[in-house]
Structure formats: structure tokens, C-alpha cells
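Take this structure first; my questions come after.
All protein chains but one are shown at their positions in the complex.
So, subunit A:
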Amino acid sequence: MSPLFEEIVEDPAAAEVPTRRVAITVNGQRRVAEVEPRLLLAHLLRQGLRLTGTHTGCDTTNCGACTVLFDGEPIKSCTMLAVQADGHEVTTVEGLSSMSELSPVQEGFKDEHGLQCGFCTPGMMMAATALLKANPNPTEEDIRWALSGNLCRCTGYQNIVKAVLWAAAKLRGEEPTHDGAA
């Protein structure tokens, strides 16, 4: 995060904005940033660390497109200040897999057509990942409740529920079943 150099702004008042140094472990990597106290974690992840998979879809903490894992728990990163994350671990969608290997949740979303425009998908998958860690064998109702903090405008949720069931089966070592396959 630390730039090689910082532009010197002509107006001296600009330099007076108080900042604080934070160290956050993001996707397993220690990242250090100088941030204003008012900076939202979602914006640090997106603009500061260029992890643009985490999206912002609303301004009232309803949509969940910004959901990330905070010390393993799903949180809405638009509703946490970056300074509050100092010393904590954050996992974003970019941390779910390597480029070559997908996590079962990611595979499930693709296989069950659990996404369309893709905008809610990262947050939705983070919430699903947390659910499956806590409950490896969820019912459809469990899934719908666990994802009720994440709005989707495209899918109607049904295929998202199937995607999570698919991932749960895969994580349990079973052969996931799906319908509608070619």
C-alpha cells in the first residue's frame, strides 16, 4: 500500500488531515496503510488495496454486496471504519481461491447459475462461505436465513440456494447433484 512517493499538495491545509497507520492482514498478507479515521473499510479494500471484488451497493447497510470475512465472521465492510480493522484479519472474494483453483462455493455458484450480473456475487459467496464453516449441512431454510443480509436483484435467490447446497455437498466430500445440466 505504501506509495513510492506522495504528491505534495500545494495547499498546506490539506496536509493537516489527521491520518492513522493501520496494519491489516488481508487474504493472508499483511497490508499497512495510512488512513483517515473516517475512511470506510470497503473503500480501503477497493481503492486503497485495489481489491475491487468487494462492491458497494447501498448507503444504509442493507444490500451486503460489501460483505467480507472479518476474523472469519461475515461483516458489511461499508459499515466498519478502516481504522477499526487494525490488527485484524480480513478475507475478501479475492482470497477465496487461487486463479487456478476455485473454492467449492465459487464452483457451486457457477454450476447452479447462482449469479447473473455478478454484482452481489462476491458478498453473497462470502456470507455463504461463513455459513458453511459454521454449519456444514444446512437446510434450504438455514441458507435463506444466513443470506438474508445479502440482496440480489437478478437471480430470485433459488439458484443461489442450490449453489450453496452444491458447495455444502462438495465440502462434505459428496458428489454434488445439480439440475438443468446439459
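A few points about this structure:
As a working rule, a contact is a pair of C-beta atoms (placed from the backbone, for glycine too) under 8 Å apart; a residue touches a chain by one contact, two chains touch by 3 or more; residues count from 1.
Convention: contacts and distances are computed from a predicted model.
Choosing from "Electron transfer flavoprotein subunit beta", "Carbon-monoxide dehydrogenase large subunit", "Cytochrome bd-I ubiquinol oxidase subunit 1 apoprotein" or "Na+/H+ antiporter subunit A", the protein name stored in UniProt for the chain missing from the display reads "Carbon-monoxide dehydrogenase large subunit".
The chain not shown here is touched by just one of A:V26, A:C152 or A:L165, and that residue is A:C152. Across A:A65, A:V83, A:L132 or A:A169, the residue that sits in touch with the chain not pictured is A:A65. Listed for subunit A, the residues touching the missing chain in the whole complex are 9, 11, 13-14, 36, 38-39, 46-47, 50-60, 62-63, 65, 92-94, 96-97, 99, 102, 106, 109-111, 113, 115-122, 125, 143-145, 147-161, 180-182.
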